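Attaching a single structure in structure tokens format; questions to follow.
For this view, one protein chain was removed and the others were kept in their places.
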Amino acid sequence: MKPGSEQFRSILILILVNVGIILVLSFLSPTFLTYENLLSVLKRMSELGMLAIAETIVFISGGFDLSIGTIMAISGLIAGQMYILGLPFFLCILLALLGGMAAGLMNALFIVKLRLQPFIVTLATMSILRSIVYGVLRGKTLSHFPESYLASGDLTILGLPFLFIVLVIFALLATLFLQRTYVGRQIYAVGGNERSAYLSGISVNRIKYTVYILSGFICACAGLLFSIRIRAVIPDAGLNSPLEVVTAVVIGGTAITGGKGTIAGSLLGVLALFLLTNGFSLLNLNPFWQLVVLGLLLIYVVGREGISKALVGKRLKKKTHQSAAIK
Amino acid sequence: MIRIDHVSKSFPGVVALDDISFQIDSETVHGLVGENGAGKSTLIKIISGIYTDYEGDIFIDDQRLQINSVHEAQKKGIATIFQELTVVRELTVAENIFLGREPVGFAGALDRAEMERKSQQVLNELNVSFSPRDKVGDLSVANQQIVEISKALVLNTQILIMDEPTSSLTEKEVQNLFSVIHTLKSKGITILYVSHKLEEIFKICDAITVLRDGKHIQTSLKSATTPPDVIRMMVGRSLNMLFPPRTAQKGDLLLSVKDLTRVGEFKDISFEVHAGEIVGFAGLIGSGRTELAKALFGATCPDNGEIKICNQKMKLFCHPREAISQGLVYLSEDRKQEGLILLLSVRENITLPIVKKISKNLFVKRKEEQNIVDSLIEKLKIKVYSRDQVVETLSGGNQQKVVISKLLLTNAKVFIFDEPTRGIDVGAKYEIYKIMNDLTADGKGIVFISSELPEILGISDRIYCMREGSIVKEYTREEANPENVMSVLTGGSSI
Partner (left out) sequence: MNMPLEQKIQEKRSPLRNFRELPIFLFIVGMLIVFSIVIPGFLSARNFVNISRQIAVVGILSMGMTLAILTAGIDLSVGSILSFAISIGGMGIPDGRTIWVVYPLVLGLGLILGLVNGFLITRVAVPAIIITLGTMNIYRGITMIVTQGRYITPIPSQFLYIGRGLTPFLFLLGTVILFIYITLFTRFGRNIYAIGGSEQSAVYSGVPVQKYKIAVYAISGVLSAFAGLIFVGRSGFIQPQAGIGYEMNAIAAVVIGGTSIAGGAGSILGSFLGSVLMGLILAGLTMLSVDPYWQGLVTGILIILAISMDSFRQLRSDRRTL
């Protein structure tokens, strides 16, 4: 990413937004800028951050994944259910991850083989998988997990929560994958212009399989993190995630039309979201202010070019009109 | 009277119009000529309300034109036939002709009978045989263009603008169109006729304006100028400098195609390309050349036929990857949709087909990539300020060079160039011809598809003429001339 490039600028804006939020909140609330509070924010954002990484990769490839939150729920469910059945725990985790990848594969199969729109396909799989989660859990929660597994949630390394460190590691790996590997390059190409990519000899279908399976895998990891954090598996895990994640990712400068985006931007978007939530609750404000602010931010960030163009265009017109009048 | 007053318009990387001023008199047919990329269509789109952010003014009968959409232009009596086909394939002919201005009756209901009646009337004037109820998607490209023309004719207009309306029409259809134009002129309508085909311009226009590289060169009455004059002004240099001399020697057989067929697109195509040869494919739009190229390349799957590369029989390609690995590459006529990834950098675009090859353990070797890209930028004289510049911001000619660089990197033996000079300026065209020359001097073979007769004739060693999905005639460089080729393409007399 070059300084001066558009992506660089949008990340800069986001850093400023986050810094701004932090400054304002630390003025308004004495408890905001405390270690405990910030720790809890970072810890809480870990699973949504993971989902954002998954969605960013999917968006860059020109796709859409509404099923991220549901895959997160189902992976926790698989791990918990298998453990209850008495399987060794590492096997449970493995199955949970495979389950997530299988869900991604299912999405990809529909999208590639039947050339269906990702938005609708994942809307359907979201509905199907969620229904399975509901049907299996029947309103109950699972909380039977090995203690050492759950304890990792309280772990801190160098003062940072373990869950957050996992997120950072995933973010670094994903960035490396997208920016430095040829598969990453091909993902950008497919999202930027599928036709050109195809005619350049890229196996577009293979890229799509890769992307959705990878997304499923990362979401499954998010599910495990989530179960660690709340020490349970709940039926509604990730119910609102698609909307929150899409908002954060788009605010982070990733194009919904594909070919453009960064992991860093998305995570900054998620951070802003959690800082706002945290701040509003510390200030005893109606938490729903967060929705309003996020919505406005979303429209502003994606629309700023269009907004300024509309304004500049108007001005330009006026100017030429004046010059005509003078003549 | 239309007065264009100091109009300028730029796109990222190109100045499409540079301070244009001239005047079009009422009740005349005014020709607007210039090479591809001269800025004709851009000017048209400004007058018709598509581009609203430009500098300068346009006056119609001394009223400053202030419109924000085609819709408003039509209300002001300006009707336009755009160069791009703007038909909606799912709708019928009549629905297309009246799109956006459907006659309505009681309770806002469409008056379909009226639509069909009036459509039929226009179609009769143009002397064509399809019906207003046909679905436009089922018509040939030529007939779709006629629908396009009809769309403008049903409007009640003072000013009619036609941007290259005849690009896929046959001689007879062109004649019908011209007689309609004559009638309209006698009814007091002002017509702006855009073309880069001089015969047409000199046949029907009263006055001629020449654009070149976005600049206004001259406006004069037809009687005050001659075709050679206009050509000189269009190209801005003498004719013999237009094409570099061919020096390459014909070598071994590289590609031979036998009875290649894809149902509904082309049939029983057989031809050969030798090392050192540029083989031209001439044809009207819709004659099946691009479809042939795409099937050869595996972008679509051919139904049957036989392809040999260097005398090796290939299985018919069904994915571009297969063709590329066998040394056959394709440059699309539409570089933005089918060549470039506009959001990515010059570097990323150029190495796209070989990015896997220059990687080790998944990771792209950055140093090697940079060296490859830098050497190509230098070799093809691509004008960029950095190899990381986003290709969207390059001019048409430089974008095309980026696409060509991609192909060069694949070490191909046979290059299919589909309209490689479309939409780029004259200087860059010459450079592209030179690149093609150098490639053949290097022992490569080129399939050259173009709708510009002069360049096909100017640079090909042999020419295949295609019509309605078949090769109907083959000419050597010496035999071919504009007259005989054109008459073959349009299905005229001599074959």
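By letter and in written order, the chains are A and B; residue numbering begins at 1 in each of them.
Just so we're on the same page, contacts are C-beta pairs under 8 Å (C-beta built on N, C-alpha and C of every residue); 3 or more make two chains touch, one makes a residue touch a chain.
Here the structure is a predicted model, which means the values were calculated and not measured.
Asker: Specify the shown partners of the omitted chain in the complete complex.
Answerer: Hidden chain contacts in the full assembly come out as A, B.
Asker: Just to verify: which one of B:V87, B:I341 or B:V485 makes contact with the chain not shown?
Answerer: B:V87
Asker: Tell me which of A:P88, A:P146 or A:G295 is the one touching the absent chain.
Answerer: The missing chain is touched by A:G295.
Asker: With respect to the chain omitted from the figure, which of A:T125, A:S241 or A:T262 is a touching residue?
Answerer: From the options A:T125, A:S241 or A:T262, the contact with the absent chain belongs to A:T125.
Asker: Considering the complete complex, identify which of B:D5, B:E55 or B:E265 is in touch with the unshown chain.
Answerer: For the chain that is not drawn, the touching residue is B:E265.
Asker: Residue-wise, where is subunit A in contact with the chain that is not depicted?
Answerer: Contact residues on subunit A toward the absent chain are 110, 114-117, 119-121, 123-132, 134-135, 138, 243, 246-247, 250, 256-257, 286, 288-296, 298-299, 302-303, 306-307, 309-310.
Asker: Where does subunit B touch the missing chain, residue by residue?
Answerer: 50, 69-71, 73-74, 80, 82, 84-91, 95-96, 99-102, 104, 108-110, 134-135, 137-138, 140, 151, 263-265, 286, 288, 300, 468-469
Criterion: only the chains that are shown with their structure count from here on.
Asker: If you average the CA atoms of subunit A and of subunit B, how far apart do the two points sit, in angstrom?
Answerer: Here subunit A and subunit B have centroids separated by 43 Å.
Asker: Quick one: in the complex, what on subunit B touches subunit A?
Answerer: On the subunit B side, the touching residues are 52-53, 55-57, 64, 66, 297, 299, 319-321, 323-325, 330, 332, 337-344, 348, 352-353, 355-356, 358-359, 362-364, 366, 386, 388, 390, 406, 410.
Asker: Looking at the complex, which residues from subunit A come into contact with subunit B?
Answerer: By the definition above, subunit A touches subunit B via 2, 5, 180-183, 185-186, 188-189, 192-193, 195-203, 255, 259-260, 313, 316-317, 320-321, 323-324.
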